[in-house]
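Only one protein chain is missing from this complex, and each of the others stays in its spot.
Chain naming follows the written order as A and B, and within any one chain the residues start at number 1.
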Amino acid sequence: MDSLLDSFIFISVVKAAVIFAILMTTLAYLQWVERKVIAHIQVRPGPYRVGPHGLLQPLADVVKLITKEDLVPPYVNKVFYLAAPFMAITFALLSISVIPFGPQIQIGPVSTYMQMTDLNIGVLFILAVSSMGVYGIALAGWASNNKYSLLGGLRSSAQMISYELPMSLAIAAPLLISNTLSLRHLVEAQHGSLLNWNLIGGGQIVSFIIFIIAAFAETNRVPFDLPEAENELVAGFHTEYSSMKFASFFMAEYANMITVSAMATLLFLGGWEAPWPAEYGSSLVPAAIFLVFGLILLYHGRQAVRRWDKITFPAFGAIFLVIAAIFLIPMVQGWLLPLFWFLAKTGAILFVFIWIRATLPRLRYDQLMGFTWKFLFPVAMLNLLVTAFVVAWTSK
Amino acid sequence: MMTAVPISWFLTLSAILFALGVAGFLFRRNIITVFMSIELMLNAVNLSFVTFSYHHKNVAGHLFTFFVMVVAAAEAAVGLAIILTVFRNRGTLNVDEIDSMKN
Partner (left out) sequence: MDVILFLVFALIAVVCAINVVVQTHPVSSALSLVGVMGSLAVLYLLLGAEFIAAAQVIVYAGAIMVLFVFVIMLLNAGRESRKGRSYTVQLVGVPLLAAFFGLAAYAVQNMYGKETVTFGGFQGGGPKEIGEALFTTYLLPFEVTSILILIAIVGAVVLARKEID
């Protein structure tokens, strides 16, 4: 039994199942978070009625998408029409498999990394998979046999491959400092405190900004979402798709968003490392945060205005207090704290994605392409040059 | 059953892919498919470069593969631009019909 538990295949299958389940739930709830945040920025409640504060809205959406009529129009090229969403979601989920969520973890007799696999060319793998993600969109646009879809698909693919260039150069700059391509060693090279992170200690502010801008374009998010916006080009490359195939394009987009946010965290923000060392109290920060939120919810639950909130607010307050207590148990702190920091940083970048969606207008296509070729790519090259000079100068 | 792959199998695979590339180059009429057969031949050559690099335990084969990839990229860019121009002027992608310099 021991050798079965220790075997590579068994551990990998279990890790893949756990990561897949958590990722699918996160994708659904990321959409809930997005709708709530955009709604509150626009001073309206957002999804509210389905479950307490709309928490069951993703479930309702999933049921709706599954039960919608799965239409395959007769004039499409059937093989590519059916293959395109499959390719989009496959490559989007594939890049999650090399992202490390935390350090080594010990469950019973098995000791393993919190990562599905640690490739020593992990960064190149993510770049490769994101290059392949272009095919899903280009094929979807072309196979739909619809001029708007074709234009939307071609524009989106051209945008994605044009922004891969500044993104690769912006990734290359912190790699010069950390001197490794493996994602796990990249985080371990930023061990220490806030000053060791590549963003602050390594001085990679320009790379970070270029990477975030390029990430917006890679994932087709506002302000670069002209190819798939609903009031342009009749919804672009996914015009002719319905039900689960449409859902898989959206899952692919959110999965890509999570991947680039995780990459930004790993490359620039120190991955799962706490901002200051544990001896100065950084292990109490998560417990403190959950405690404060739990107390706020309990306080508001006592004098809640709306009827259901008298029940749900104290319930969630109690849940948050229990989570705060869990963060204080020393046995789980070894893996729970790094996981918390990683999720907090990735969540902050995802919040920036959603915030910008609610705030900025979209760029016209020629403005978008002119921006990358005439401004972002030269700036990224210059940044790489300056970083290379500084690294060569200071590493005598 | 053997536990490791004989190196001659890799070279045989490279020969098969090269032969299929030559077949596509000679037998197809669409100019883009002809071009893709050239890319298939280049890939077959890349595979044999990497195999010989394993055989000699030297990284030089990998570098030659890298340079072949770069040259293939440059050739694809210019070749497709030429194909676009030919299509604009002749209106066809069939190599048999682009014969205005014949006789």
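In this text, a contact is a pair of C-beta atoms (placed from the backbone, for glycine too) under 8 Å apart; a residue touches a chain by one contact, two chains touch by 3 or more.
Computed from a predicted model, the values in this text were never measured in an experiment.
The hidden chain makes contact, of the residues A:M114, A:A138 or A:A170, with A:A138. Contact with the undisplayed chain is limited, among A:S157, A:T239 or A:T387, to A:S157. Residue-level contact of chain B with the missing chain is found at 1-13, 15-17, 19-24, 26-30, 32-33, 35-37, 39-40, 43, 46-47, 50-51, 53-55, 57-60, 62-63, 65-67, 69-78, 80-85, 87, 93-94, 96. Summarising the interface, chain A meets the missing chain with residues 79-80, 120-121, 124-125, 127-129, 131-132, 134-135, 138-139, 142, 150, 154, 157-158, 161, 181.
One rule holds for everything that comes next: only the chains that are shown with their structure count from here on.
Our note on geometry: chain A versus chain B, Cα centroid distance of 37 Å, whole angstroms.
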